[in-house]
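The other protein chains are all here in position, but one chain of the complex has been omitted.
This part shows chain A:
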Amino acid sequence: MKALDISGLTKTYKGGTQALKGIDLHVNEGDFFALLGPNGAGKSTTIGVISSLVNKSSGTVNVFGHSVDDDLVAAKSCIGLVPQEFNFNQFETLHQIVVNQAGYYGVPRNIAKKRAEKYLKQLDLWEKRNEPARELSGGMKRRLMIARALMHEPKMLILDEPTAGVDIEIRRSMWTFLKEINQQGITIILTTHYLEEAEMLCRNIAIIDKGIIVENTSMKALLSKLNMETFVLDLPVQSKQPSLTGFVFRNIDDHTLEVDVEKDIGLNDVFRQLTEQGVTVLSMRNKANRLEELFVRMVESGRKKQAGAA
């Protein structure tokens, strides 16, 4: 079954801004799905429509087979939303926030209290349960919103930039948590600006730009499209700049070399030529995140197509 099935979705805001121009999006049950796009691409509008915070202009949205037009209660019950902005009452305690959220979904208070303990403990917030939410750090607030979204035990969790502004340690612990709940069967849809995050977590991906889906495929298939990578090689300080035959390369300074390598050629020849010149390679890294390169390329090609069509 499709966890999410969107067809021909459009949204035009009152001022005339067309945020979505007829998007189709399909997410399988149990998937870990990334929805990527530049700022203002339509990601949050899409999430808003799925979660009933934004009224769509046209198109259909089905959540686990429940139409948001005809069976909204069932559709809403399947979704847990972690929005981009902090949207809880800053004066309420963490415990009140999560227990109340469960209550809105019809979860009886005694069960809600047990779940509050479970999720606040899992997200390392239990010690803070009686403190007002405004006293939490940014990372804790993000985790609180995840705990709140899980209180009615949804089948699908939608996270809109959940790790924005969070330090790397907490971000990694959140990744571990999200992987765990995904393995337990919860479908996850994630928007993020950290492309490393999407590459690490997600199996399938859609790229949206200016209200149009420009790519919708598996992460593996997308990364296989990358046929050229740029590597940065750190060298000891060189009196004579190294040279490579058959490669596009740049000597950035007297100890840094950049090389463009085609995927099917490989790096062996680079190392062989450097060894022959007596150059030691101290370390090596990708110049940019692989997905980042593809993302920029996809968005640019989508824009060219749109400009051509216009």
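Quick note on the criterion: a residue touches a chain if its C-beta (ideal position, glycine included) is under 8 Å from a C-beta of that chain, and two chains touch if they have at least 3 such contacts; residues count from 1.
What we mean here is this: contacts and distances are computed from a predicted model.
Trainee: Given the options "Transport permease protein", "Inhibitor of KinA", "proton-translocating NAD(P)(+) transhydrogenase" or "NADH dehydrogenase subunit M", say which is the protein name UniProt records for the missing chain.
Mentor: Answer from the UniProt record of the missing subunit chain: "Transport permease protein".
Trainee: Which one touches the absent chain: A:Leu4, A:Leu35, A:Val107 or A:Val261?
Mentor: The missing chain is touched by A:Val107.
Trainee: Among A:Ser67, A:Gln96, A:Gln122 or A:Asn251, single out the residue that touches the unshown chain.
Mentor: Only one listed residue reaches the unshown chain, and that is A:Gln96.
Trainee: Against the chain that's been left off, what residues of chain A make contact? List them.
Mentor: Residues of chain A in contact with the hidden chain: 13, 48, 51-55, 72-74, 76-77, 79, 81, 83, 85, 87-92, 96, 100-101, 103-109, 148, 152.
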